[in-house]
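Taking it in order: structure first as C-alpha coordinates, then the write-up.
Only one protein chain is missing; all other protein chains are in place.
Labels run A, B and C following the written order; every chain starts at residue 1.
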(Lines give C-alpha, C1' and ligand atoms only; values in the text may rest on other atoms or scores of the structure.)
Protein backbone atom coordinates (compact mmCIF):
# COMPACT_ATOMS: atom_id res chain seq x y z
CA UNK A 1 0.00 0.00 0.00
CA UNK A 2 1.37 3.40 -1.03
CA UNK A 3 1.74 6.13 1.55
CA UNK A 4 -0.85 8.20 -0.30
CA UNK A 5 -3.79 5.80 -0.14
CA UNK A 6 -6.34 4.53 2.38
CA UNK A 7 -7.93 1.10 2.56
CA UNK A 8 -11.72 1.20 2.56
CA UNK A 9 -13.65 -1.80 3.87
CA UNK A 10 -17.34 -2.74 3.63
CA UNK A 11 -19.28 -5.19 5.78
CA UNK A 12 -22.55 -7.12 5.83
CA UNK A 13 -25.40 -5.75 3.67
CA UNK A 14 -23.16 -3.01 2.22
CA UNK A 15 -20.46 -5.54 1.32
CA UNK A 16 -23.04 -7.64 -0.51
CA UNK A 17 -24.81 -4.80 -2.28
CA UNK A 18 -21.61 -3.04 -3.37
CA UNK A 19 -20.15 -6.37 -4.49
CA UNK A 20 -16.79 -5.78 -2.79
CA UNK A 21 -15.33 -6.04 0.68
CA UNK A 22 -12.43 -3.61 0.25
CA UNK A 23 -10.70 -1.23 -2.06
CA UNK A 24 -7.79 1.17 -2.04
CA UNK A 25 -8.48 4.86 -2.63
CA UNK A 26 -6.14 7.82 -3.04
CA UNK A 27 -5.98 9.97 0.07
CA UNK A 28 -5.68 13.71 -0.41
CA UNK A 29 -4.60 16.15 2.32
CA UNK A 30 -7.46 17.28 4.61
CA UNK A 31 -9.54 14.21 3.79
CA UNK A 32 -12.34 13.13 6.15
CA UNK A 33 -14.35 9.91 6.38
CA UNK A 34 -17.36 11.90 5.14
CA UNK A 35 -15.45 13.06 2.02
CA UNK A 36 -14.70 9.43 1.20
CA UNK A 37 -18.36 8.50 1.62
CA UNK A 38 -19.46 11.27 -0.76
CA UNK A 39 -16.79 10.36 -3.28
CA UNK A 40 -17.93 6.71 -3.29
CA UNK A 41 -21.62 7.65 -3.35
CA UNK A 42 -21.10 9.79 -6.49
CA UNK A 43 -20.40 6.61 -8.44
CA UNK A 44 -24.19 6.10 -8.49
CA UNK A 45 -26.05 2.79 -8.56
CA UNK A 46 -25.70 0.78 -5.35
CA UNK A 47 -23.02 3.25 -4.22
CA UNK A 48 -25.55 6.08 -3.91
CA UNK A 49 -26.97 4.44 -0.76
CA UNK A 50 -23.80 5.46 1.11
CA UNK A 51 -25.30 8.94 1.45
CA UNK A 52 -28.94 7.79 1.27
CA UNK A 53 -31.70 7.34 3.85
CA UNK A 54 -30.26 4.29 5.55
CA UNK A 55 -27.71 5.06 8.24
CA UNK A 56 -24.08 4.15 7.48
CA UNK A 57 -21.70 3.63 10.41
CA UNK A 58 -18.03 4.59 10.09
CA UNK A 59 -14.87 3.25 11.68
CA UNK A 60 -11.38 4.71 11.21
CA UNK A 61 -8.53 2.40 12.18
CA UNK A 62 -11.05 0.07 13.84
CA UNK A 63 -12.51 2.70 16.15
CA UNK A 64 -15.99 4.16 15.74
CA UNK A 65 -15.81 7.48 13.88
CA UNK A 66 -17.94 10.27 12.41
CA UNK A 67 -18.12 11.88 8.96
CA UNK A 68 -15.89 14.69 10.29
CA UNK A 69 -13.17 12.30 11.46
CA UNK A 70 -9.89 13.10 9.61
CA UNK A 71 -8.36 10.37 7.47
CA UNK A 72 -4.58 10.05 6.93
CA UNK A 73 -2.70 8.07 4.27
CA UNK A 74 -2.30 4.48 5.51
CA UNK A 75 -5.54 4.53 7.52
CA UNK A 76 -8.17 1.80 7.36
CA UNK A 77 -11.66 3.24 6.91
CA UNK A 78 -14.74 1.00 7.21
CA UNK A 79 -18.38 1.60 6.29
CA UNK A 80 -21.13 -0.68 7.53
CA UNK A 81 -24.81 -0.87 8.53
CA UNK A 82 -25.87 -0.45 12.18
CA UNK A 83 -24.64 -3.45 14.15
CA UNK A 84 -26.90 -6.36 15.14
CA UNK A 85 -24.86 -8.79 17.22
CA UNK A 86 -25.54 -10.42 20.56
CA UNK B 1 -52.30 -32.06 69.01
CA UNK B 2 -55.62 -31.05 70.62
CA UNK B 3 -58.12 -29.00 68.64
CA UNK B 4 -57.71 -26.16 71.16
CA UNK B 5 -53.97 -25.55 70.74
CA UNK B 6 -51.56 -23.99 68.26
CA UNK B 7 -48.01 -25.03 67.49
CA UNK B 8 -45.52 -22.19 67.87
CA UNK B 9 -42.14 -22.44 66.14
CA UNK B 10 -38.95 -20.42 66.51
CA UNK B 11 -36.03 -20.14 64.08
CA UNK B 12 -32.43 -18.99 63.93
CA UNK B 13 -31.28 -16.49 66.58
CA UNK B 14 -34.66 -16.65 68.38
CA UNK B 15 -34.57 -20.46 68.46
CA UNK B 16 -31.12 -20.34 70.02
CA UNK B 17 -31.81 -17.57 72.52
CA UNK B 18 -35.16 -19.00 73.65
CA UNK B 19 -33.62 -22.46 73.91
CA UNK B 20 -36.48 -24.18 72.06
CA UNK B 21 -37.61 -24.66 68.48
CA UNK B 22 -41.29 -25.30 69.13
CA UNK B 23 -43.98 -25.51 71.75
CA UNK B 24 -47.71 -26.06 71.97
CA UNK B 25 -49.87 -23.27 73.41
CA UNK B 26 -53.56 -23.15 74.22
CA UNK B 27 -55.55 -21.20 71.65
CA UNK B 28 -58.44 -19.10 72.90
CA UNK B 29 -61.20 -17.70 70.66
CA UNK B 30 -60.32 -14.40 68.96
CA UNK B 31 -56.60 -15.06 69.27
CA UNK B 32 -54.13 -13.22 67.00
CA UNK B 33 -50.45 -13.79 66.29
CA UNK B 34 -49.74 -10.55 68.18
CA UNK B 35 -51.57 -11.87 71.30
CA UNK B 36 -49.36 -14.95 71.26
CA UNK B 37 -46.24 -12.80 70.99
CA UNK B 38 -47.30 -10.70 74.00
CA UNK B 39 -48.20 -13.79 76.01
CA UNK B 40 -44.77 -15.32 75.35
CA UNK B 41 -42.94 -12.03 75.96
CA UNK B 42 -44.55 -11.68 79.41
CA UNK B 43 -42.52 -14.69 80.55
CA UNK B 44 -39.59 -12.26 80.84
CA UNK B 45 -35.90 -13.06 80.38
CA UNK B 46 -34.97 -13.94 76.80
CA UNK B 47 -38.70 -14.05 75.96
CA UNK B 48 -39.06 -10.31 76.52
CA UNK B 49 -37.23 -9.66 73.23
CA UNK B 50 -40.31 -10.92 71.33
CA UNK B 51 -41.84 -7.48 71.88
CA UNK B 52 -38.53 -5.61 72.14
CA UNK B 53 -36.60 -3.33 69.80
CA UNK B 54 -35.49 -6.01 67.36
CA UNK B 55 -38.05 -6.80 64.67
CA UNK B 56 -39.76 -10.21 64.86
CA UNK B 57 -41.28 -11.65 61.70
CA UNK B 58 -44.42 -13.77 61.87
CA UNK B 59 -45.75 -16.62 59.74
CA UNK B 60 -49.13 -18.31 60.19
CA UNK B 61 -49.47 -21.67 58.47
CA UNK B 62 -46.22 -21.00 56.62
CA UNK B 63 -47.40 -17.73 55.07
CA UNK B 64 -46.05 -14.33 56.09
CA UNK B 65 -48.41 -12.71 58.60
CA UNK B 66 -48.86 -9.65 60.82
CA UNK B 67 -49.59 -9.21 64.54
CA UNK B 68 -53.27 -8.72 63.65
CA UNK B 69 -53.48 -12.01 61.73
CA UNK B 70 -56.11 -14.28 63.41
CA UNK B 71 -54.95 -17.63 64.75
CA UNK B 72 -57.23 -20.71 64.88
CA UNK B 73 -56.79 -23.92 66.84
CA UNK B 74 -54.58 -26.30 64.84
CA UNK B 75 -52.62 -23.46 63.20
CA UNK B 76 -48.82 -23.36 63.00
CA UNK B 77 -47.46 -19.98 64.07
CA UNK B 78 -43.77 -19.12 63.59
CA UNK B 79 -41.67 -16.28 64.97
CA UNK B 80 -38.23 -15.50 63.53
CA UNK B 81 -35.71 -12.72 62.85
CA UNK B 82 -35.64 -10.90 59.50
CA UNK B 83 -34.48 -13.32 56.81
CA UNK B 84 -30.93 -13.34 55.44
CA UNK B 85 -30.76 -15.98 52.71
CA UNK B 86 -29.43 -15.84 49.19
CA UNK C 1 -38.11 -31.03 36.52
CA UNK C 2 -39.06 -29.38 39.80
CA UNK C 3 -38.55 -25.61 39.84
CA UNK C 4 -37.45 -25.22 43.45
CA UNK C 5 -34.93 -27.33 45.33
CA UNK C 6 -33.80 -26.71 48.92
CA UNK C 7 -31.35 -29.01 50.66
CA UNK C 8 -27.86 -29.70 51.89
CA UNK C 9 -26.59 -31.21 48.64
CA UNK C 10 -24.36 -29.20 46.32
CA UNK C 11 -25.65 -28.42 42.82
CA UNK C 12 -24.23 -28.43 39.32
CA UNK C 13 -24.88 -25.18 37.41
CA UNK C 14 -23.88 -26.95 34.17
CA UNK C 15 -26.69 -29.50 34.53
CA UNK C 16 -29.16 -26.72 35.38
CA UNK C 17 -28.04 -24.75 32.34
CA UNK C 18 -28.59 -27.75 30.07
CA UNK C 19 -32.08 -28.17 31.45
CA UNK C 20 -32.86 -24.47 30.90
CA UNK C 21 -31.46 -24.65 27.39
CA UNK C 22 -33.68 -27.64 26.63
CA UNK C 23 -36.82 -25.51 26.91
CA UNK C 24 -37.82 -25.33 23.27
CA UNK C 25 -36.69 -23.51 20.14
CA UNK C 26 -38.36 -20.27 21.29
CA UNK C 27 -35.73 -19.84 24.00
CA UNK C 28 -33.31 -17.08 23.04
CA UNK C 29 -31.90 -16.05 26.41
CA UNK C 30 -30.65 -17.80 29.54
CA UNK C 31 -29.62 -15.76 32.56
CA UNK C 32 -28.12 -17.45 35.62
CA UNK C 33 -26.92 -16.29 38.99
CA UNK C 34 -24.83 -18.27 41.47
CA UNK C 35 -24.02 -17.06 44.96
CA UNK C 36 -20.84 -18.27 46.68
CA UNK C 37 -19.61 -18.09 50.28
CA UNK C 38 -17.05 -15.30 50.30
CA UNK C 39 -14.47 -14.31 52.87
CA UNK C 40 -15.66 -10.91 54.01
CA UNK C 41 -18.94 -10.65 55.85
CA UNK C 42 -20.07 -8.82 58.96
CA UNK C 43 -17.00 -10.17 60.77
CA UNK C 44 -13.42 -10.63 59.64
CA UNK C 45 -11.98 -14.09 59.21
CA UNK C 46 -15.11 -15.88 58.05
CA UNK C 47 -14.43 -19.59 57.56
CA UNK C 48 -17.92 -20.64 56.54
CA UNK C 49 -21.66 -20.26 56.96
CA UNK C 50 -24.44 -22.17 58.63
CA UNK C 51 -27.76 -21.78 56.81
CA UNK C 52 -31.06 -22.55 58.52
CA UNK C 53 -34.46 -22.52 56.83
CA UNK C 54 -38.14 -23.10 57.53
CA UNK C 55 -38.84 -26.35 55.66
CA UNK C 56 -42.06 -26.26 53.69
CA UNK C 57 -42.58 -22.52 53.97
CA UNK C 58 -39.37 -21.82 52.05
CA UNK C 59 -40.52 -23.85 49.06
CA UNK C 60 -43.98 -22.23 49.16
CA UNK C 61 -42.57 -18.70 49.31
CA UNK C 62 -40.20 -19.30 46.40
CA UNK C 63 -42.89 -20.99 44.30
CA UNK C 64 -45.08 -17.97 44.92
CA UNK C 65 -42.28 -15.59 43.87
CA UNK C 66 -41.88 -17.61 40.65
CA UNK C 67 -45.65 -17.32 40.09
CA UNK C 68 -45.37 -13.53 40.49
CA UNK C 69 -42.48 -13.47 38.03
CA UNK C 70 -44.51 -15.43 35.46
CA UNK C 71 -47.31 -12.87 35.76
CA UNK C 72 -44.96 -9.92 35.13
CA UNK C 73 -42.52 -11.29 32.57
CA UNK C 74 -42.30 -13.82 29.76
CA UNK C 75 -40.63 -16.88 31.29
CA UNK C 76 -40.10 -20.23 29.62
CA UNK C 77 -38.32 -22.10 32.42
CA UNK C 78 -37.04 -21.20 35.90
CA UNK C 79 -34.89 -23.01 38.39
CA UNK C 80 -34.13 -21.92 41.97
CA UNK C 81 -31.80 -23.93 44.20
CA UNK C 82 -30.78 -22.94 47.73
CA UNK C 83 -28.51 -24.89 50.03
CA UNK C 84 -28.82 -25.17 53.81
CA UNK C 85 -26.54 -26.52 56.54
CA UNK C 86 -22.85 -25.86 56.92
CA UNK C 87 -20.98 -24.38 53.96
CA UNK C 88 -17.33 -23.52 53.56
CA UNK C 89 -15.56 -20.61 51.81
CA UNK C 90 -16.17 -20.59 48.05
CA UNK C 91 -19.00 -23.15 48.34
CA UNK C 92 -22.05 -22.57 46.17
CA UNK C 93 -25.06 -21.28 48.16
CA UNK C 94 -27.78 -20.34 45.71
CA UNK C 95 -28.59 -20.73 42.02
CA UNK C 96 -31.25 -18.92 40.01
CA UNK C 97 -31.56 -19.71 36.30
CA UNK C 98 -34.11 -18.34 33.84
CA UNK C 99 -34.83 -19.27 30.23
CA UNK C 100 -36.85 -16.78 28.21
CA UNK C 101 -37.42 -15.67 24.62
CA UNK C 102 -35.67 -12.32 25.22
CA UNK C 103 -32.75 -11.19 27.33
CA UNK C 104 -34.65 -8.38 29.05
CA UNK C 105 -37.08 -10.85 30.61
CA UNK C 106 -34.37 -13.37 31.49
CA UNK C 107 -32.28 -10.73 33.31
CA UNK C 108 -35.30 -9.16 35.04
CA UNK C 109 -36.64 -12.46 36.38
CA UNK C 110 -33.22 -13.66 37.53
CA UNK C 111 -32.56 -10.42 39.39
CA UNK C 112 -36.13 -10.16 40.76
CA UNK C 113 -35.98 -13.69 42.18
CA UNK C 114 -32.59 -13.13 43.83
CA UNK C 115 -33.66 -9.77 45.27
CA UNK C 116 -37.00 -10.87 46.71
CA UNK C 117 -35.64 -14.22 47.87
CA UNK C 118 -33.23 -12.25 50.08
CA UNK C 119 -36.05 -10.33 51.74
CA UNK C 120 -38.89 -12.85 51.88
CA UNK C 121 -37.72 -16.47 51.82
CA UNK C 122 -37.20 -17.87 55.35
CA UNK C 123 -33.46 -18.54 55.35
CA UNK C 124 -31.07 -17.38 58.06
CA UNK C 125 -27.32 -17.18 57.78
CA UNK C 126 -24.86 -17.59 60.61
CA UNK C 127 -21.26 -16.64 59.92
CA UNK C 128 -18.66 -19.02 61.28
CA UNK C 129 -15.31 -17.45 62.15
CA UNK C 130 -12.18 -18.56 63.90
CA UNK C 131 -13.26 -16.62 66.98
CA UNK C 132 -16.90 -17.72 67.12
CA UNK C 133 -20.19 -17.52 65.28
CA UNK C 134 -22.63 -14.76 64.60
CA UNK C 135 -26.14 -14.54 63.12
CA UNK C 136 -26.07 -12.21 60.12
CA UNK C 137 -28.31 -9.14 60.39
CA UNK C 138 -30.59 -8.21 57.50
CA UNK C 139 -29.08 -5.47 55.37
CA UNK C 140 -30.98 -2.26 54.73
CA UNK C 141 -29.51 -2.35 51.22
CA UNK C 142 -31.16 -5.74 50.59
CA UNK C 143 -34.50 -4.40 51.82
CA UNK C 144 -34.18 -1.38 49.53
CA UNK C 145 -33.27 -3.54 46.53
CA UNK C 146 -36.13 -5.97 47.28
CA UNK C 147 -38.54 -3.06 47.63
CA UNK C 148 -37.86 -1.65 44.17
CA UNK C 149 -39.84 -4.53 42.63
CA UNK C 150 -43.03 -3.60 44.51
CA UNK C 151 -46.11 -2.00 43.00
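Methods note: a contact is a pair of C-beta atoms (placed from the backbone, for glycine too) under 8 Å apart; a residue touches a chain by one contact, two chains touch by 3 or more.
Just so it is clear, the model here is predicted, and its values are computed rather than measured.
Colleague: Can you list the shown chains that the omitted chain is in contact with?
Modeller: A, C
Colleague: Of C:35, C:122 or C:146, which sits in contact with the chain we cannot see?
Modeller: Once the missing chain is taken into account, the touching residue is C:35.
Colleague: Considering the whole complex, which of C:73, C:107 or C:149 touches the chain not shown?
Modeller: Counting the whole complex, the residue in contact with the absent chain is C:107.
Colleague: Considering the whole complex rather than only what is displayed, give the residues of chain A touching the chain that is not shown.
Modeller: These residues touch the chain not displayed: 9, 11-13, 15-16, 59, 62-64, 78, 80-86.
Colleague: So which bits of chain C touch the chain we can't see?
Modeller: Considering the whole complex, chain C reaches the absent chain at 13-14, 17, 21, 25-40, 89-90, 101, 103-104, 106-107, 110-111, 114, 145.
The working rule: only the chains that are shown with their structure count from here on.
Colleague: Round to the nearest whole Å and give the separation of the Cα centres of chain A and chain C.
Modeller: 49
Colleague: Please tell me the distance, in whole Å, between the geometric centres of chain A and chain B computed from their C-alpha atoms.
Modeller: Chain A and chain B have C-alpha centres separated by 73 Å.
Colleague: In whole angstrom, how far does the Cα centroid of chain B sit from the Cα centroid of chain C?
Modeller: Roughly 26 Å, centre to centre.
Colleague: Got the chain C residues that touch at least 2 other chains?
Modeller: none
Colleague: Counting only residues that touch at least 2 other chains, which ones in chain B make the list?
Modeller: Touching at least two other chains: none.
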